[in-house]
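So the structure is just underneath, and the comments pick up after that.
A protein chain is absent from this complex, but the other protein chains hold their places.
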Amino acid sequence: MHFFEFTEEQKMLRKAIREFVEAEVAPKAAEWDEQDACPVDLMKKMGELGINGIFVPEQYGGAGQGFVARAICLEEISRHSAGLGIAMMTHHMGPYPILLFGTDEQKKKYLPDLCSGKKLGGLAVTEPGGGSDFSGQKTSGEKKDGGWVLNGRKCFITNSHIADVTVLTAKTGVDDKGRNKLSAFIIEKGTKGFEPGRKEHKLGLRGSVTGDVVLTDVKLPEDALLGKEGGGAKIGMEAIGEVGRAGMSAICVGILRGCVEEAVKFANERIVYGKPIAKLQAIQLEVAKIRADYEAARLLTYYAAGLKDAGIPCANEVATAKYFSTETAVASSKRLMDLMGGYGVINEYPVGRFLRDALASIPSGGTSHIMQIIMAANTLSGFQA
Amino acid sequence: MSKIWVHAEVVDDKIVNVAFELLSKAHDLAEAMGGGTEVEATLVGSGLEKEAARLAEWGAKTIYLADDPDLRMYSPLTFVPILAELAAKHQPDIYLFGATATGSALGPAVAARLKTGTAAHCVDLRINEEKKLVSLVPSFGGKVIGEILCPGKNPQMASVKPGIFTKKDPIPVPVQIEKLDSSMWKKLDTQGLKPVNVVRRPPQGLPLNEADVVVCGGFGIGTKENWQLVEKLAQYLGGATACTRPAVDEGWSGEYCMVGTSGQSIRPKVYIGFGISGATHHICGMNESGVVINVNRDAEAPIFEVSDVRIVSDVNSILPLLVEAVKPKASW
Partner (left out) sequence: MAYNVVVCVKPVPDPKHYDKVTIDPVKKTITRAGIPTLVNPVDKSAIELALQLREYYGGGVAVVSMAPPNADEILREVLAMGADEAYLLSDRAFGGADTLATSYTLYHGIKKIEAAKGYAFDFVLCGSESADGATAQVSSQLGEWLGYPHLWNVYELEKTPGKDEAFSMKTKMENGYMEWAGRTPLVLGVAREIRKPRFISVMGIMKAKSKPLTVWGRGDLPAAEDTYLGLKGSPTQPGEIFSPDLKRSGELFTGTPEEIVGRVVTVLRANGVVVGG
């Protein structure tokens, strides 16, 4: 077998992104968290580095890399700011469905600006009725005067207030069995009747904007339809299933690396009874667990990303990685907090933020329960070793 | 007979302090070399005859003076060939430069012309058993000190930052100036580069390396307002302000008063530091200070290892009080 190792270019990419993140993200991460401020200008600047269009082919202005490279970027960003991590990972869910399902005109119109950083992307699927009840969504799309009229409300939408180009699903009819038919649309910021609504006050992943988008008689031209009429469920599921969840997984790998590095730093610097606590076996055992969580989450995440790059269906592997990375990020940041004693709850240390970000990562892109259901279905329907 | 040369740098038509510090050290080295080793000086500038006499006060036996309005400002196209030609002719054993902005450019260029070796930013100089110069040079931000020798070539050259050596008492000798003939520089082609102007920003209080009291602010002061308190404290104590790299990066202070391997070296009688972590490169620039007082809320901060007085406390609870305590009383 081949053992897992990044290519020379991926190693260079990691070094370059790390350098950027250490200079531009790390010093401000705590402030973004505290003020719940999204660094929109910085996100746009990241387009120049190729992060915004990392998996988009060069012909559309992207960096021409894949999902392993994307995971590297998200891990590096989220090592210091998971809030910025989810904002960037959600941006990717704008260009991704356009790249996969868009017409040539749509690709040429939207992708270059979404890659360069001129515009930011987003995906709006979830509704007040719940994100997991995917086909039960109520936002409606009616065909009228050779175009579309959309009405409804989406909630828990990341980048709700900052996305320039949003891919959105709406019910455009019912099939002969009475089930909702969903279609996907591309909506630009400033379209009449399309407004961001309330902004959520989140426990974690602060520094990313999450809120409602409201559609009131939004008139869209015919060519705003993305993919086939009635093809919205597939588009939404694919974007969330293989890009959104993979992104959350990589973000939590970043948080876990933060846990490892902060644990090392604290254990070596904190002196108790005249020696660093790193010399105490009780501490060593906890550090080992944190390290194991990081290594395992990392392998699952990059394995799933590698499958995606190879064009192999990977919904189950992504669900596994997402489940494992988010849950261990919670467990290990709690572990780190315990290890740090009183310092663990002082906000000058990032560990409290790690824990809050990890907790907020669990519902993003589907809860652990949903991930388990996917994994169980895949296992029970035909597990093969 | 052996000779040790010191190049005396001129700023605003005055010889700078580091020249006298180097002359004092040169005498120690001359004594260690023995055999009547002489100390001499080189001086380049305009209208400097009176200034040149000051070098004799600090024991420069012969002063080689290139004096010309054309030489008022430093240029590598004039100073380098003049000094290199002079050194080639008189063959000094050792040639010392101040590691100032000008000296750091001039010294190595003269060494390259003479195809000899030079040691940069030395923290000490001594003479070994073979009567050769040993220069102690910091690297890795001061974490390592290495000896540099130049066994096979003369002059053995070195540059030393201002403030490393002490300017000792004068040891006057009769003034003996050897004025150099202008043909030495009139022949030079200087078309490629011309100095236009020297602009001095008004120094903020005392020059840092001449102050008896230095108040230093680091990253831990936290705010620009606290930096202003640092300045006020320095002013009240009749001293100067200093800072570390993070305080420059935060925009509180300027590079002009940065202390450390990439800034200035200081040796005040009293150093008071606030919020200084104590990175090696800063410590190397201040550890020659007399009494070192530090305030840092981190008891494990490395700066405390080089402090005579350790105050483990938040800057905000000490700095404003101290400023108030040392405030000059109204005279009425």
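For the reader, a short list of remarks on this structure follows.
A and B label the chains in the order they appear, each numbered from 1.
Throughout what follows, a contact is a pair of C-beta atoms (placed from the backbone, for glycine too) under 8 Å apart; a residue touches a chain by one contact, two chains touch by 3 or more.
Please read all numbers here as calculations on a predicted model, not as lab measurements.
Every visible chain touched by the undisplayed chain in the complete complex is listed here: A, B. Within the complete assembly, B:Val134 is the residue of B:Val134, B:Cys216 or B:Ile266 that touches the hidden chain. Check B:Pro174, B:Gly251 or B:Pro328 against the missing chain and you find that the one touching it is B:Pro328. By the touch criterion stated above, the residues of subunit B touching the omitted chain are 11, 73-74, 76-77, 80, 100-102, 104-109, 111-113, 115-121, 134, 137-153, 191-201, 203, 207, 212-213, 237-239, 255-256, 261-262, 269-270, 272, 279-281, 283-284, 287, 290-294, 304-313, 317-318, 321-322, 325-329.
Although one chain is hidden here, its contacts on subunit A can still be listed: residues 9, 12-13, 15-16, 19-20, 23, 48-51, 54, 58, 63-65, 69.
Heads up, the rule we're going with is that only the chains that are shown with their structure count from here on.
If you average the CA atoms of subunit A and of subunit B, the two centres end up 54 Å from each other.
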